[in-house]
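Provided herewith is a single structure, encoded as structure tokens, for subsequent inquiry.
What you see is part of a larger complex, with each chain still in position.
Going in written order, the chains are labelled A and B, and every chain counts its residues from 1.
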Amino acid sequence: MQLQLSTWHEVQDYLKTSTGVVIPIGSTEQHGPNGLVGTDALTAEIIGRALGEKIGCLVAPTISVGMAVHHMDFTGSMTYRPSTLIAVIFDYVQSLARHGFTRIMFVNGHGGNIATTNAAFYEIYNHRQSDPGKGNQPVKCLLANWWEGPETRKLCADLYPTGHGSHATPSEVAVTWAAYPDRVKYMEMEPEIAPTGRFTDAADYRRRFPDGRIGSNPNLAKIEDGKRLIEASVADLTTTYREFLAA
Amino acid sequence: MQLQLSTWHEVQDYLKTSTGVVIPIGSTEQHGPNGLVGTDALTAEIIGRALGEKIGCLVAPTISVGMAVHHMDFTGSMTYRPSTLIAVIFDYVQSLARHGFTRIMFVNGHGGNIATTNAAFYEIYNHRQSDPGKGNQPVKCLLANWWEGPETRKLCADLYPTGHGSHATPSEVAVTWAAYPDRVKYMEMEPEIAPTGRFTDAADYRRRFPDGRIGSNPNLAKIEDGKRLIEASVADLTTTYREFLAA
């Protein structure tokens, strides 16, 4: 059930049976020579909405831009400053909490969001617990990366024993191709598997990883993989979400 | 050409021929008994992307939540504080300007965004002109409401001589139905045409407009209308965008 595609009366009805909601959060940034700029937002949205269809939870609109400061030397990348992203998440949660939502799970598609999103949760908790008056009932927030559940990790390891890497990975590319098959594009890359390593700011990232990939060979991706990954991730997230509702 | 569905090399190529970009901006808020909560974001996205397909301009990811403080007493509505929305728009423009974009047109679906978006533009201009150093080349921002061009206004007047109103209008409902035909839903409403008037905060809005509509009869909407409205708006916005590029 997508919030955007519901009427307000339907949301009112939903709240009678559940106070949980899912928010896809991603990023808009380079994903190597053949990955889409929107990969991280698309994966979060594809999987978040598939979860909503499978278990009937409400899915709020995707946060499509994330914290991608380190990608900004690649054309097309966009970023929120961490302080902006904290404000964005704060307002998302405050809006939903006002209506009575108490379990707010972010399905995340971008590693770079993790730190800032967790910081945002504590900005929210601090605000609400400092003034426990009317309307400030406790809420619980959770960040769930789509790739980190046990089934998904196992499938990734099986599908890509080498060349998975950590950015522009074949798994994330495959998920987007499953949903946008007309975007499939195989390209020669040099080296076949990108280097790995740490980075700091945008200039440092670009210098170390000139085509944008880290440790990955995205040419390993297949549409069929993407379908299986979506299924695995939805299964993992179903467990995560149900445990979260019960917590 | 959607930014999210492009590779970073494709964006690099695009910039060789144009420094213009379109950003759909909407809202997530009640739209009366049968309108979708996402109406304003959906209309902006539908029309913004149709514009991109017609004339080949780049379309950035939609800003799906807007300034909807006055809708917050209806379940499911979400809002950015004006200060948050200013930060969001600031970061969108700063990100794109870094890559060389100089004409940034927001296709808007929500009247409540207009004031804050224009305030944001001047926050940006002030920032960039105060420090005209490296990377702070001038940019021009423009807000274009999808409904305000001459063809679109004429078509609205023709289609809905009465009962158009200003919130949960049949025209915006029709646009969403054209894109999401499985969401068509006709319902009895009382009164048939909602009352009109001014409002201040959320409580005041709810008291005056108890089902959320202002001045409208959304049951007048038809899928076919929506298709024509999209076409008319894209035609209007094509003119607006081309004049903007040339300015």
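Note that in this section a residue touches a chain if its C-beta (ideal position, glycine included) is under 8 Å from a C-beta of that chain, and two chains touch if they have at least 3 such contacts.
Just so it is clear, the model here is predicted, and its values are computed rather than measured.
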{"item": "Homomeric complex, total chain copies (2 given)", "value": "6"}
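We take it that only the chains that are shown with their structure count from here on.
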{"item": "When chain A is superposed on chain B by its C-alpha atoms, the rotation angle in degrees, nearest 5", "value": "180"}
{"item": "For the chain B and chain A complex, residues of the former touching the latter", "value": "2-12, 15, 28, 30-38, 41-42, 60-62, 64-65, 72, 74-81, 83-84, 87-88, 90-92, 95-96, 98-100, 180, 183, 185, 212"}
